[in-house]
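To start, I am sharing the structure in question, which I have written as structure tokens.
Note that one protein chain is taken out, while the other chains of the complex remain in position.
Chain IDs A and B follow the sequence of writing; residue 1 opens each chain.
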Amino acid sequence: MDILISGLLLGGTYALMAMGLNLQYGVARIMNLANGEMLVLGGLAAFWLFTTAAVSPLLTAFVVAPLAFAGNWLIYRYLLLPLVRRAKSTGQLEVDSILATFGMSFALVGIMVSIHGEYFTYSYLADPFSILGSTVALNRFIAFLAAAAIGFALYYWLNHTYAGTAVRAVSVSTEAAGLVGINVDKVSAMAFALGGAVTAVGGTLISTFITLDASVGVIFTMKALIIMIMGGVGDIRGAVIAALILGLVETAVATIIDPGLTLASAYVIFLAVLLFRPQGLFGRRSS
Amino acid sequence: MTSAETGKLALGAVCVLAAASAPFFSDGYWLSIATTAMMYIALSTSWALFSGPTHLIALSTGAFFGIGGYLVGSGMSDYDQGFWTMALIAPLVATVLALLIGLATLRLKGVYFVIFTLGLSEMIRNLVSWVQNNFLGSRGLYVLTDFTEAHIYWMLLTVAAVVFFSGWWVNRSRLGFALRIIGNDEEVARHVGINTAWSKVILFMTTGFFAALVGAIVAPRYSYIEPNVVFSPQLSFLVVIMALLGGVHRLWGPLLGVIPFTLIWEAITISFPASTTLFLGLTFLLIVYLIPNGFVGAFETVTGRIRK
Partner (left out) sequence: MTPGDTILKVNDLTKRFGGLVAVNGLSFDVQEHEVMGIIGPNGSGKSTTMNLISGALKATSGSIVLEGHDLTPLPPHKIARFGVARTFQLVRILPQLTVIENVVAGAAFAHKPRWGAEAESFAAALLDRLELGDKKDLGIGSLTYIDQKRLELARALAAEPEILLLDEWLAGLNPSELQIGIELIANLRREGRTIILVEHVMDAIRSLCDRCIVMNSGVKIAEGTPADVLSDPDVIRAYLGDD
């Protein structure tokens, strides 16, 4: 039961970062391997504001979101859009964006190391909290609630607003969306920026209960990618369920076998998905 | 064989002989840098054999290299095997692993392969550490041999020469041609009769073989093998960046990337150890935005313009 509860709570925050990546890859078609660094930046902001000015991470999230949105918009507009424009094929864009975001990822790690090379240790709402007979840290629970709220808001926005519909249209087909008068570049930039903001806020939340450091981002990138592929690219509900599964499995493996094997367990899931359902848990097998 | 090809082979042989004489002229610091460079030449060139034509960024070098080093360490310390036995077994193990990874991921979209290799060395390191801590006891793994730095240098040079020769041979074979077609348009490749999945898997296995062989040969340099050191994700990235910096559409391209990069990397590691990651990131960005086809590509563009 303890495993179930903390696994689900962890999965909730994973879902948020995977949603961010999903928006960036599903809509803007950029495989953003600097996604984890965006998450760590969100955590770094929370750590820094908390330790220097005692600002609650929940408030920091409101600062992080617009900043990350603006930052990611600039990245898309001035670094990635030129790659989209020069690419002769989707394959070339994929290689270019992988290499470019690797570059950004390393550069961001380098910058963060020079800001704070140690662990981002701080303690916020680490009080025990009882739920359904299990005791978890309050910060985990709060983070989960916040992640769920953001997730629902995002889901509603995508499915029930005009702008959200445009985003979904671009994710289905850039060409068709362009033909019906959607400004594809603008929508892609917005989706990329939004994805970055969602991931960074996820990082702010995660940092309340997982101690991050400057170079840990790539692990989160891996996890977000695994969740996205397991859930199906562009499928938000799939991503949520995949994230919960990953959270559960990791928690179970860490508790029962060895915490050192969480990445290996994520990999086993990944391999199983690639072998048996490469189209995602709910995806339709395409021909 | 045409006379141009014989000429190329002869030139290659002269280069190898010249490189082989290096330990007689320098020792200590410069020989150690030359050995490191030779290691990267073998790794980057063999990496480019697969990733150059297919455009699939394989990040598995660290994992295969680690398998090479770790198996040599484990075999010599735990099972009393000789260095040569282990240096033979390790690449074969890596080749089998590459086969399995290739079969599982290379028939899917390319990006899945890239992602899978991204965390591979980290995952193998976790597994190996776990097995070692829980079942084997954390005994240290010592690789004690009589090899001097010059011996290791010569062994690496031999591997590099073999890699170049295989690359030359593959490039003129139907397999190499198949890979170029796959890199251009995989759909067309299938329709002209190419078994795309196997072509990729075979070349990927070759890459895995050489990376593990290099890892095994370099193991005596470390003397003491730790999973955390030999399974280095950073190595995968260094190999990628050196190959791309030189240019992967020519066999000798990676060589031109390795030499300057190793020197600069060495200098930065000594003078600004905290900035290596930033430097790595900036070099990636430099490649993508300014020299997408590496030094060779830039050079060919310039000479092409002059000729016109």
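Basically, contacts are C-beta pairs under 8 Å (C-beta built on N, C-alpha and C of every residue); 3 or more make two chains touch, one makes a residue touch a chain.
All values derive from a computational prediction rather than experimental measurement.
*Asks:* Pick out which of B:18, B:192, B:270 or B:306 touches the chain that's been left out of the picture.
*Replies:* Of these options, the touching residue for the absent chain is B:192.
*Asks:* Of B:183, B:233 or B:281, which one is in contact with the hidden chain?
*Replies:* Of these options, the touching residue for the absent chain is B:183.
*Asks:* Spell out the interface residues on chain B facing the chain that's missing from view.
*Replies:* Within chain B, the residues touching the omitted chain are 174, 177-178, 180-181, 183-185, 187-196.
Everything that follows uses one rule, which is that only the chains that are shown with their structure count from here on.
*Asks:* Taking the mean of the CA coordinates per chain, how far is chain A from chain B in Å?
*Replies:* 31
*Asks:* Note which residues of chain B are touching chain A in the complex, please.
*Replies:* 55, 57, 104-105, 108-112, 114-116, 118-119, 122-123, 126-127, 129-130, 133-134, 233, 237, 244, 274-285, 287-289, 292
*Asks:* What residues of chain A sit close enough to touch chain B in their complex?
*Replies:* Spelled out, the residues of chain A in touch with chain B are 31, 33, 82-83, 91-92, 94-96, 98-100, 102-111, 113-114, 117, 215, 218-219, 221-222, 225-226, 229, 258, 260-261, 263-264, 267, 270-271, 274-275, 278.
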